[in-house]
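Yeah, one chain of the complex is gone here, protein chain that is, but the others are all in their spots.
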Amino acid sequence: MADRIQQFASDNYAGICPEAWAAMEAANAGSATAYGDDEWTARAADGFRTLFETDCEVFFAFNGTAANSLALAALCQSYHSVICSSFAHVETDECGAPEFFSNGSKLLVAPTDDGKLTPEAIVRLATSRADIHFPKPRVVTITQPTETGQVYSVEEVRAIAAVCRDLGLKLHMDGARFAQACASLGCAPADITWRAGVDVLCFGGTKAGMAVGEAVIFFDTALAADFDYRCKQAGQLASKMRFLSAPWTGLLESGAWLRHARHANDCARALAAGIGNCAEIELMFPVQSNAVFVKAPAAVLDALRARGWRFYTFIGGGARFMFAWDSDPAEIAQLIGDVREATEMAIV
Amino acid sequence: MADRIQQFASDNYAGICPEAWAAMEAANAGSATAYGDDEWTARAADGFRTLFETDCEVFFAFNGTAANSLALAALCQSYHSVICSSFAHVETDECGAPEFFSNGSKLLVAPTDDGKLTPEAIVRLATSRADIHFPKPRVVTITQPTETGQVYSVEEVRAIAAVCRDLGLKLHMDGARFAQACASLGCAPADITWRAGVDVLCFGGTKAGMAVGEAVIFFDTALAADFDYRCKQAGQLASKMRFLSAPWTGLLESGAWLRHARHANDCARALAAGIGNCAEIELMFPVQSNAVFVKAPAAVLDALRARGWRFYTFIGGGARFMFAWDSDPAEIAQLIGDVREATEMAIV
Amino acid sequence: MADRIQQFASDNYAGICPEAWAAMEAANAGSATAYGDDEWTARAADGFRTLFETDCEVFFAFNGTAANSLALAALCQSYHSVICSSFAHVETDECGAPEFFSNGSKLLVAPTDDGKLTPEAIVRLATSRADIHFPKPRVVTITQPTETGQVYSVEEVRAIAAVCRDLGLKLHMDGARFAQACASLGCAPADITWRAGVDVLCFGGTKAGMAVGEAVIFFDTALAADFDYRCKQAGQLASKMRFLSAPWTGLLESGAWLRHARHANDCARALAAGIGNCAEIELMFPVQSNAVFVKAPAAVLDALRARGWRFYTFIGGGARFMFAWDSDPAEIAQLIGDVREATEMAIV
Partner (left out) sequence: MADRIQQFASDNYAGICPEAWAAMEAANAGSATAYGDDEWTARAADGFRTLFETDCEVFFAFNGTAANSLALAALCQSYHSVICSSFAHVETDECGAPEFFSNGSKLLVAPTDDGKLTPEAIVRLATSRADIHFPKPRVVTITQPTETGQVYSVEEVRAIAAVCRDLGLKLHMDGARFAQACASLGCAPADITWRAGVDVLCFGGTKAGMAVGEAVIFFDTALAADFDYRCKQAGQLASKMRFLSAPWTGLLESGAWLRHARHANDCARALAAGIGNCAEIELMFPVQSNAVFVKAPAAVLDALRARGWRFYTFIGGGARFMFAWDSDPAEIAQLIGDVREATEMAIV
């Protein structure tokens, strides 16, 4: 049981979903040409073109650290800078990977209360300096959904893209949980990406149910020039590429990418609904994807831990609960019960 | 059939072997802590410690490009240099990855006829310059088996390690096909690594039957300081690490790592035996692992291609045939027959 | 006159002082071995050893950007981080140079009101994270005097060094205006460097009256291993090195380094004394070296500009006045008069 109740600590704790697994199994029949020159990789890339309704360029990287860092490096030179929110994963949890891949591009961090970058914050940072003693802003990166579990609406993405265009900046989207954003907004993937002005998207496969792998999708295909060389040099070209690409066919062609994301989002909403009206409990951010951030007295958090629940508190000291394709509603019900009990005991 | 007969072009064309697959399947039960803090990863690392009979430090990277480049970067500063053979994969086929990960370490290339680095060549390169206008030699890297399919004997590794010690150089082993070397030499893995003086080994999992993944093994554990940070920053830390580590348990605990390697080596020897005495055919290098390099008249190579065989000719214009855990002896017999026929026709 | 009254905008606007010039002239007699293997370079390095009363390792770089960045890179790997104040020049005005030279080391910025880093801030930043998803703190850098013109006392440097030792961090001092700090404190240079626990100092030559050039001084000489290679690779090894080193002999052997610094500090104090009691004028920071930061109504600043005075306002909107070895007291008197008049007019 220890195993089961720890799972809401992260959506990285989930395994491989059945659709991805089946595709890997199918891809494992016989031999295949290496380095992406195989039918699975072509099919996965085409799957993204169909999904996004455009002739985008698609690359497969091993993880989000690399996918985002390589994409940003492709948009920047070392003396350029990248504007991001103070909650951005590239700033807080990548151990300097963007700086490493770009050989020094600085992240310009916009302080935010909730993780969302605004057009105003972008303008402020992008225009604060115009001398060569400070890295020249070149890219904006937004995380969709944010690290706080909120989604940028279509209009919000458009507004950000508009200031980017005005300022000569490229727009990158970190979509580690892009599927959850689509599920939440109910929009076409194109609507919050290229149609809204996004140049490059990193679409997360790991948190969508794969073992490993992210897709880097260039909507502005000119920006993808020689990106295959960049991936290779940076240790992000899989020799048995089919095992990185086939799972995408399993997710995309079956619709599982969206179905699983909806499930994860539903789980988050269920938790929020179940504990939102507890005294002493505060939901820190609107619950718009698969994360719930819970502000609660220390005694409550301790009581939950004592019952075996695991969770991180790195954002504002609140407990973060994350849901995945395999999250079990029965366990969420149990978590709700435990939270309620812990709260009541804390009050008494 | 096109699918089947292309497979000898590379041992990267093979899929996932049953033992690795079964371990992935087992690892996929339930959720697990991310980033390597899971039982599978601990078990795989312990598996290496058992195999190598020493308390080494073990890290898991996604591919050989990254594993070797990160290991070399850990041994070097940017103004240092790495001595390698002119056939070394790090020099010829990594798109500048060692230079990228190390931020500029230069490879000093020893010309060789067969891919093997010698103590004499190392001494010559390491002592050719001693001024600050040239990168200071710091590491020697050898590929075991070499890119030409030969193995360094225990004595050869020891002799190289001895000059390294004398010259203050670290010794790195690129073991993309390390299993095949062990199978060929019939020695304990420790005998051609730390007992012989190797500081760091990159042990190839992909060519041993995994989907993805290499192990970086530090025998000199002091050199592993903060290597986990290095992997993370460079985009080589898997979140769902268990799927990178579990396959190793499948390979190591069952002995499949060695059994498959023996099979691949046997296949290479079978081909060599079957065609070695053909007129006009020359085996370019001693067949000591899973590769056979065949020098043959252009007409012979064309005839083979016409029958659907695929192979690379990047080394000296000869045809390279590689064998994997799944190579089918019946197909090798067919290849032998086709070579013999093509040769006879070419002569006539 | 436009030329003369702009000079207080920066101490970079001053030319070469007579002592540095005379040494260059002397060094220009005849030919000399290149790349530092000349008598002037040996003499300059010895001059620093005498000045600091210790057997330090000394290197000469072209400018402060490179000197500080190379020194930090020598103390860090790419996945490490550097703790600095939010006013630190390496953070605000080097266009990402520390990140570039180190291939990605992140600066961890401690917010401060006045530019001074405190032991508490260092502890807070150094202990805020201990996971591999965030760069591992490895170095602390302090600017002496700070970018706000204040000096760390001997006790303050010692206290910072003490926490560095406790936390396993190296201590670097950016001494772009180190001479002014010594002049201000009246202490031996050793007292605020190695005797207080500083590992590496970058001693500014440009702002001390040279045309170009900074000295990188390793008190912990083990940290200087191969630093000459690092300088060479990074484009910081002068072929005609004597013209970078000889000026130091002119400054050090004559005592001009300190005499000029005292003069510059005196100028700053004179301005502060002359305007400190003006209504509507506020000295933003204690005047402890060669800088005066003046908070004044916009009308006052505009009036000064109208009279031809040039100054920067990048710190808190206040006017910064900097003094150099050649600052003319008569002009400072004129500036004082202009400030007083402008203030009176603004009040009326």
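Note that the chains take the letters A, B and C in the order they are written out, and that residue 1 is the start of every chain.
One rule holds for everything that comes next: a contact is a pair of C-beta atoms (placed from the backbone, for glycine too) under 8 Å apart; a residue touches a chain by one contact, two chains touch by 3 or more.
Everything numeric in this text was worked out from a predicted model, so none of it was measured.
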Chain not shown: contacting residue from B:104, B:297 or B:316: B:104
Option touching the unshown chain, where B:35, B:79, B:309 or B:323 are the choices: B:79
Sole contact to the chain not displayed, among C:240, C:262 or C:307: C:240
Chain not shown: contacting residue from C:16, C:117, C:173 or C:275: C:16
Hidden partner chain, residues of chain A it touches: 35, 77-80, 103-104, 132-133, 135-136, 226, 228-230, 232-233, 237
Residues belonging to chain C that touch the chain removed from view: 3-4, 6-7, 9-10, 12-16, 21, 24, 27-35, 61-66, 69-70, 94-97, 100-101, 103, 206, 211-212, 229, 232-240, 243-244, 324, 326
Contact set of chain B toward the excluded chain (per top definition): 78-79, 81, 92-97, 99-100, 103-106, 132-135
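Everything that follows uses one rule, which is that only the chains that are shown with their structure count from here on.
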Interface composition of copies chain A and chain B: same or different, split at half: same
Chain whose mean Cα position lies farthest from chain C: B
Chain centre separation (chain A, chain C; CA means) in Å: 42
Gap in Å, rounded to a whole number, between the CA centres of chain C and chain B: 51
Approximate Å spacing (C-alpha centroids) for the pair chain A, chain B: 34
Sequence positions of chain C contacting 2 or more other chains: 78-79, 103-104, 132-133, 135
